[in-house]
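Shown here: the complex without one of its protein chains, the others still in place.
Right after this comes chain A.
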Amino acid sequence: MAKVLVVTSGKGGVGKTTSTAALGAALAQSGQNVVVVDFDVGLRNLDLVMGAERRVVFDLINVVQGDARLSQALIRDKRCETLSILPASQTRDKDALTSEGVARVMDELREKFDWVICDSPAGIERGAQLAMYHADMAVIVTNPEVSSVRDSDRIIGLLDSKTQKAEQGEKVEKHLLLTRYDPARAARKEMLSVEDVLEILSIPLLGIVPESEDVLKSSNVGAPVTLAAPTSLPARAYFEAARRLSGEKLEVSVPVEKRGFFDWLFKRDA
């Protein structure tokens, strides 16, 4: 049974696209068939973060409008054969996405894949609501910062009211992914701690992704961090989060670097 997962946040720039790519690649590396779908029409970036920007021919809107078949628009990742991407359109606007068209594409994707991961646009408008509408599960990406937490709370409200599950009287399974976390600053009480955010949002914790250079380095070269730097701290956090999504019970810990002399010595190469 395929799972539809939406990666959402309300606020922009918190790491939705990065997390979509990283979680998608992590799940795909465990052998499951994964498609990542970009819903950010007009501002697509998932293709760029995944390194597929030069291979886009057709996009989600072409498929929704019947101008292309789904199989023509899907791009298979070159590094991981169980991972595919369905890009958004860069030139059209969000109104080109009809709810019936999206429903049809989602049904078709459910048949082909084990995981359909939808990268939501920022905001709470139509695009974000279409991205979350078909979701069985949601990953709410949040930074330990007041505006991000407030927007996440708003998105949680929408997940509980504006989704197909909600309309059927069911619940979308919600998971909190705390990104750009700095354990040292949280310990100095300069940053909201994991416990603070959990107490405010009261949804289960999927993982803590530390602030790390590796995330930017990976997007620079067009690879999910779980493919480009699989042993890095953020990648380890994403791999564990992916295992939790698959149903494994793993304790969530704050990832801390154990840095030895040799790590320090070779750090420059990275």
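Note that in this section a contact is a pair of C-beta atoms (placed from the backbone, for glycine too) under 8 Å apart; a residue touches a chain by one contact, two chains touch by 3 or more; residues count from 1.
As a working rule, contacts and distances are computed from a predicted model.
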Just by its UniProt name, which of "Cysteine desulfurase", "Fe(3+) ABC transporter substrate-binding protein", "Cytochrome c oxidase subunit IVB" or "Cell division topological specificity factor" is the chain not shown in this complex? "Cell division topological specificity factor"
Based on the whole complex, identify which of A:53, A:196 or A:214 touches the chain you can't see. A:196
In the whole complex, not just what's shown, which of A:53, A:153 or A:173 touches the removed chain? A:153
Hidden partner chain, residues of chain A it touches: 145-146, 149-150, 153-154, 157, 186, 189-193, 196, 199-200
